[in-house]
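Selected chains from the complex are presented in situ; the others are not included.
Lettered A, B, C and D in written order, each chain numbered from 1.
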Amino acid sequence: MYSSLWTEKNMFLRIDKLPVELPQSPEIDPIAARNVQELMGGRFGEMSTLMNYTFQSFNMRGRDAIKPYYALISNIAAEEGGHIEIVAAAINSLLNGPREGFDADGNPLEAPFKELPGGTFGGHYIAAAQTSLPVDSRGMPWTGDNVFSSGNLILDLLHNFFLENGARTQKLRVYQMTDNPAARAMLGYLFVRGGVHAMAYAKALETLTGVEMSKMLPIPNIGNAMFPEARKMMEQNSHLKLYRFSQSDYSEAADIWNGTAPAAYTEGVGTTDQFEFVDAAPDGGDLTHLAGIASSFAPNYAPEEIMEIANKLYQKAKS
Amino acid sequence: MYSSLWTEKNMFLRIDKLPVELPQSPEIDPIAARNVQELMGGRFGEMSTLMNYTFQSFNMRGRDAIKPYYALISNIAAEEGGHIEIVAAAINSLLNGPREGFDADGNPLEAPFKELPGGTFGGHYIAAAQTSLPVDSRGMPWTGDNVFSSGNLILDLLHNFFLENGARTQKLRVYQMTDNPAARAMLGYLFVRGGVHAMAYAKALETLTGVEMSKMLPIPNIGNAMFPEARKMMEQNSHLKLYRFSQSDYSEAADIWNGTAPAAYTEGVGTTDQFEFVDAAPDGGDLTHLAGIASSFAPNYAPEEIMEIANKLYQKAKS
Amino acid sequence: MYSSLWTEKNMFLRIDKLPVELPQSPEIDPIAARNVQELMGGRFGEMSTLMNYTFQSFNMRGRDAIKPYYALISNIAAEEGGHIEIVAAAINSLLNGPREGFDADGNPLEAPFKELPGGTFGGHYIAAAQTSLPVDSRGMPWTGDNVFSSGNLILDLLHNFFLENGARTQKLRVYQMTDNPAARAMLGYLFVRGGVHAMAYAKALETLTGVEMSKMLPIPNIGNAMFPEARKMMEQNSHLKLYRFSQSDYSEAADIWNGTAPAAYTEGVGTTDQFEFVDAAPDGGDLTHLAGIASSFAPNYAPEEIMEIANKLYQKAKS
Amino acid sequence: MYSSLWTEKNMFLRIDKLPVELPQSPEIDPIAARNVQELMGGRFGEMSTLMNYTFQSFNMRGRDAIKPYYALISNIAAEEGGHIEIVAAAINSLLNGPREGFDADGNPLEAPFKELPGGTFGGHYIAAAQTSLPVDSRGMPWTGDNVFSSGNLILDLLHNFFLENGARTQKLRVYQMTDNPAARAMLGYLFVRGGVHAMAYAKALETLTGVEMSKMLPIPNIGNAMFPEARKMMEQNSHLKLYRFSQSDYSEAADIWNGTAPAAYTEGVGTTDQFEFVDAAPDGGDLTHLAGIASSFAPNYAPEEIMEIANKLYQKAKS
């Protein structure tokens, strides 16, 4: 149990859930995994949205006087933490589906990874034991030069608006490069949640400049509702909700996130057209569980051994 | 108020506090700010510790069976979120101390930033309005290639043990390059908390391999207690505490973080020598507040204007 | 003389003029030169504006049907060619002003470059013989990853609008870091011409989306007219003119660049408030001439020798 | 019509033509497109030749006294602008040929880009809507570190001579990696024009040093005439012509580019063996036109809509 003092304590907390549950990939799909890496570590990937808003919130000047903007950016930054997590989970799922005739615990002498498809990202196998890395679809690392934090509020918001729309465009394209349900469930989720962020920055710019940025959405001008994975979320009004990712702070974001959503945004889906600031985080889904895989020595060559050690540790601790 | 359901919800939460309160820099100190950037965006900076442990936790295989290790790494990852925050706060403090005869809101025609000391990092002024960036002391960006996530538990833990000791070494050197209290308060704090993480990985390795890694500490073999900023924290037993940065998860880390600390680690400071897993996050300190600065157009050229807009927004929202 | 057929010929032409004449730097100023490099090779430097618009024009789909946009972007790309030239000229001027007691043709044994100010960019002296390079203020090279060419017209225009405003912000900051007239003349020129480009992209977006982007300008909200180097150009209506940088093409840009300029844009300066598409390129200024410098072996160790060879070549060719 | 004053105006002009007309690719060929990227953004790509000569011309010292060399380098720089254009056109052609059973405007839900060949460069699809980018065949960006501008005339010319021969070698190899006529037409064109540039730098070095560099050509020692796409141009004496890419300047390059060509260079092809400085630019070819492609949202999701807007703009402007 946590005392009410908890909320006065600090900084980044974490809960062992995924933002949304993902289906298992029906097969090992290294090419889709590689393409999805663009959404993790590319210029428009989730590492970029996470770190842009995080640094902007660290660096914001006069934050007391401009609290709604500070709260908005800080709070979206926290949600983005869950977005790198779900992109990682999708990549991991794509790299770990069942493969016909593949024995992950097979004899190392038999070259179990010999027949990977052309274009597989070598790092997924050599470095990361079939899991995600903070790199883009070229395998090039995410870089801090992707962070824009100018200190000028309007320019930072304009950047963020552009960033979200660039990110959406790339996701729409990756969607058309794979029909793997593990990838598409993640993409549909991010179409909607990224759409919320684009709209939030549009609304913030509108309050400051009077320019109706929200009329420019969606970019590209193809709505989310035609994608079943996104539509399902819109039917639950997810596109209208900004969640509070803090138990103690950031409620001022509600000063920006309110009012009636444009028809081009709701596409007539959902039970309302009112923006809602939700004073809690969304329910999460179960984390993807990755089995041990002997041929990659992960977590160990003979996974049962390391698990036995851990088990003894438990027993000792409990006794 | 949050219902008990909260803890079943998701992912990354955030509270508007610093891990520890920092003194204000007594003067503008761009050279110290540049050196401290190494601890943010360098290979051994806090971006690296944060992202290594975050990806290792995303990617861990067989996590149910090896829960204490999963919980340990995941939980330390969450604490690292606060570490990039405090390094950013220290940089911002160093770049925003008072400067004799400096009028930040002065006439742009008078070249207010002409007399910066030789070796100032241009990006602090041209890109970031005297605030932090995810770059190292060269100004080169942090890169995802700093992340090591091999999937092999022992190798990942060995990496983390090395990473924490490399990070400590660099911090000890930066400490000797500045006596600015804003930098040193941050450094002292991280000597202790980074020391906890090094010890945690040592203990994890010991449970798995029987090799007494903790006997190798401290690296370099100079203790924390001689540094007043660190000693203050040790007197409150901070070096013995691993905090839980989650309200619902990661309690299994206590299976590793327990027992008696070696004398070389406690240096006789503190009221006990018992490791303690604390079932809550530590109290945080107030965030550094950065004033608006007209000459950098942050948050605006005439800061009062943008603040007025934000104020009206508040009023409207409240009415 | 060129026949009228000339205009049907191809591609990139070049004339040996600077877009505007620059004053000589009153002294050698390596720190200002280093800061100005950000405007050449940084993410928001002129290499970026040049190459973004160039690749967007190469890659544009359906260009016949959307000619005004194609013409606008292609034509601005051509103007940017002159912008990298003027930034190079400013850097070269800053690196080659007179220096008290400095004998550029002095004895190499006497270490003529020993006393460079702290923070001088080594590459200016070791690699480039006191001239410009396609790098930023860190010395890091401009990179093709700065190019955004999504194919989606609205997204590309939004990017360009953001890019121009980011570029303007950085130029305003560099202006405050130096009062060297060689730097400031270039900056004032680019405040105005970059302002034209930002307005052009705003107007293009308005025609496509109906969103009044031009109301957002200037970003930061500090006008150009307060800067004497820019005001001089505004008095000649430069801020209202889009020049045609082609003798045969791109006249359709006039379909976008027309109408009345907002008061916040003209600031009441100039003899009119009407946008004008000028069917010719602007008059240029004389190129900066750089003297040979023996101690850097440029163009030669004993410059008179190489010049003598060139002279003989002339004579032979003429005879 | 342009007045004669035109030639006194400035800097970079542009005409909407390709240096040479390219055939359409008979099929979508992403692998050839990827390989051709090396010739755009690789160390020996056209971005490198363009930017090396451009910066060398910006930075040249004592240019009045060594005019023929200044004119030669400046003028070749201008021609290189057309070379990045033609490489981009070839890439775009390769990425946009017809594909059996491919409906570019098909239903996004049906994953139209699922079956791309292994080794396709993801950036061509995710970032650039099947068009070119300033990257190499790895997808790594062109970098300003590829620019060499030492200020020493002989060293710069030696560099340029090496660069052109390195570029030719890589083009000869790419030729052997594809028989796609869209790629080969571009390659043949550049074999010849790059050959002219290599010869021009050889001749410049010869005038300065007396060393007969032209005897070293061709490197590799395989002539152009055996390649039909190149031979066709040689039959029109293209290998003997240096064109003037300026209406007002650079005529002094004729002092270097004159005399009789070696037999190993002409290979007996063409109607003469005399080098000729042509006082005009070559005739260009029609630009490749790229159709809109809905599945990449370029220029729009429903391309006809954006074209309709542009059309209205035209009508309004004309009325």
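Following the convention adopted for this analysis, a residue touches a chain if its C-beta (ideal position, glycine included) is under 8 Å from a C-beta of that chain, and two chains touch if they have at least 3 such contacts.
Values in this document were obtained by computation on a predicted structure and should not be read as measured data.
Novice: Of the identical chains, 4 are shown. What's the total across the complete complex as given in this file?
Specialist: 6
By our rule, only the chains that are shown with their structure count from here on.
Novice: Could you let me know which interface, A-C or C-D, is made of more C-beta pairs in contact?
Specialist: C-D
Novice: Can you give the whole-Å distance between the Cα centres of chain A and chain C?
Specialist: 39
Novice: Once you find the CA centre of chain C and the CA centre of chain D, what distance in Å lies between them?
Specialist: Comparing mean C-alpha positions, chain D is 23 Å from chain C.
Novice: Tell me, which residues of chain D touch at least two other chains?
Specialist: Within chain D, the residues that touch at least two other chains are 127, 129, 296-297, 300.
Novice: Which of line, ring, star, complete or other matches the graph of chains that touch?
Specialist: Graph shape here is other: it fits none of the named patterns.
Novice: Can you identify all of the chain pairs that touch?
Specialist: Result of the pairwise touch check is A-B, A-C, A-D, B-C, C-D.
Novice: Provide the residue numbers of chain D that touch chain C in the complex, in ascending order.
Specialist: Result: residues 2-3, 6-19, 41, 47, 51, 54-55, 58-69, 74-75, 77-79, 81-82, 84-85, 88-89, 92, 127-135, 141-147, 149-154, 207-208, 245-250, 252, 254-256, 258, 280-285, 287, 289-293, 296-300, 303, 306-307, 309-311, 313-314, 316-317 of chain D touch chain C.
Novice: State the interface residues of chain A toward chain D in the complex, per the touch definition above.
Specialist: The touching residues are 31, 34-35, 38, 42, 117-119, 137-138, 140, 169-170, 172-179, 220-222, 226-228.
Novice: Which of the residues in chain D end up touching chain A in this complex?
Specialist: 108-114, 116-123, 125-127, 129, 138-140, 295-297, 300-302, 305
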